[in-house]
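A single protein chain has been omitted from the complex, and every remaining protein chain is retained in its original position.
Up next is chain A:
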C-alpha cells in the first residue's frame, strides 16, 4: 500500500510492521515524532507494545537493553546529544550482543547548538560495535529498519543495529512509501525469542572479566560484526524477494562501468549525487557514484572491488573528525591502500544543515578533475562551501 510519509512516519510504520514489543525512548528533535506515531499505533490498537517512559536517553537504551535481554523485540529513536548521552550504554548493548534496533535521525552536535542534519553524531560512535546503516530516502528508511531486525537477530550476528537518516531532509519531508503487508513482513521477520534473563536459569550477566578472557570476548564481538556485512547481503536479497525492492548489500554502484572519477557518499547526499552524475554524464564526463549503505562494519573489500577501475575517488563527508578529516575519506584511503594509484579527494561539506545541491557536487567534480589533470596530490581534506 502506497502512502505519502515522511522519514519519521516511515520509521514508525516499520516498528509497527516489525511488531516491536517494547519502545523505551526519550523525545529529541527531530526524531520525537517517531515515538508519537508509534504511541498512536499503540493507542488505536494496531500495535501491541509496551511504551516505557524514561527520564533520559541513557535510561532509554538501558531499558531497551533489559527488555531485549528478557527476550522482547525492542526499538528506540535518538540522535545528536541523545546519542552522545547514550554512548556508554551503546557499548553495553553491543558487548552483551543484544539485537536492539534504533533509528538515528542524524543531527549536528553542540556546540554551537544546532538542530540541523549532518552525520557527526553517528560518526562519533563509529567504534561502538553497532551495525550502522545509512538510508537515502524514506522508502529505504522503512525497508532498512525491517531488514535491521532480521540482521541483528540473525544467529550469526546477534548485534544491535542503528538505522541512520537525516533530520528534516528525510525526517520531515514526505515521499511516496510503499508499505508491505503485515503478513508478508511476519514471514520475513518471525519473532526471535532469545531471553538471557530467565528466573529459572539465573545468570550473572556482564561479569567483571579479567585479562584472561576480555580480549577473547572482544574478538568474538568483532568477528560477529564483520559477519553482519555478509549477512546483510542475504537479508537484502530475501527482502527483495518479498517486496521487489533491492537496496543492495553494503555498497551500490551507479554508472561505475567506465567511470573515471567516482563520488562516494552516504545518506541523503546519495540521491543528490546520482542527479549530479547524470548531469555530468550528459555533458560527456565519466562520472560515477558509489553509495555506502553500510558504514559499520566498513565494507572495505566491496569498496575496493567497486572502485578498482577508477582514476580518482571523491569522499563527500557530512561529518568532521576534528584533527583527522572526514570519516568516509579515512575509510576509503585505508580500504584502497595498495591499489597502484588511487587518489582520494576528501571534502567536508553540509555540516549543521548547510545545503548541498547538485551544482555543488558538479563543482566539486570539476575541481577534482582539474587537480587530477594537474597531478596535484590531494590535500588530507578540504572544507567546501564556507
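In the analysis below, contacts are C-beta pairs under 8 Å (C-beta built on N, C-alpha and C of every residue); 3 or more make two chains touch, one makes a residue touch a chain; residues count from 1.
As a working rule, contacts and distances are computed from a predicted model.
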Per UniProt record, missing subunit out of "Pyruvate synthase subunit PorD", "Sulfite reductase (NADPH) hemoprotein beta-component", "Cytochrome P450" or "Iron ABC transporter permease" is "Pyruvate synthase subunit PorD"
Sole touch to the unshown chain from A:40, A:182 or A:209: residue A:209
Filtering A:73, A:119 or A:158 for touch with the omitted chain leaves A:158
The one of A:97, A:150, A:274 or A:369 in touch with the missing chain is A:97
Residues on chain A facing the left-out chain by the touch rule are 69, 95-98, 158, 196, 202-210, 212-213, 216-217, 219-220, 223
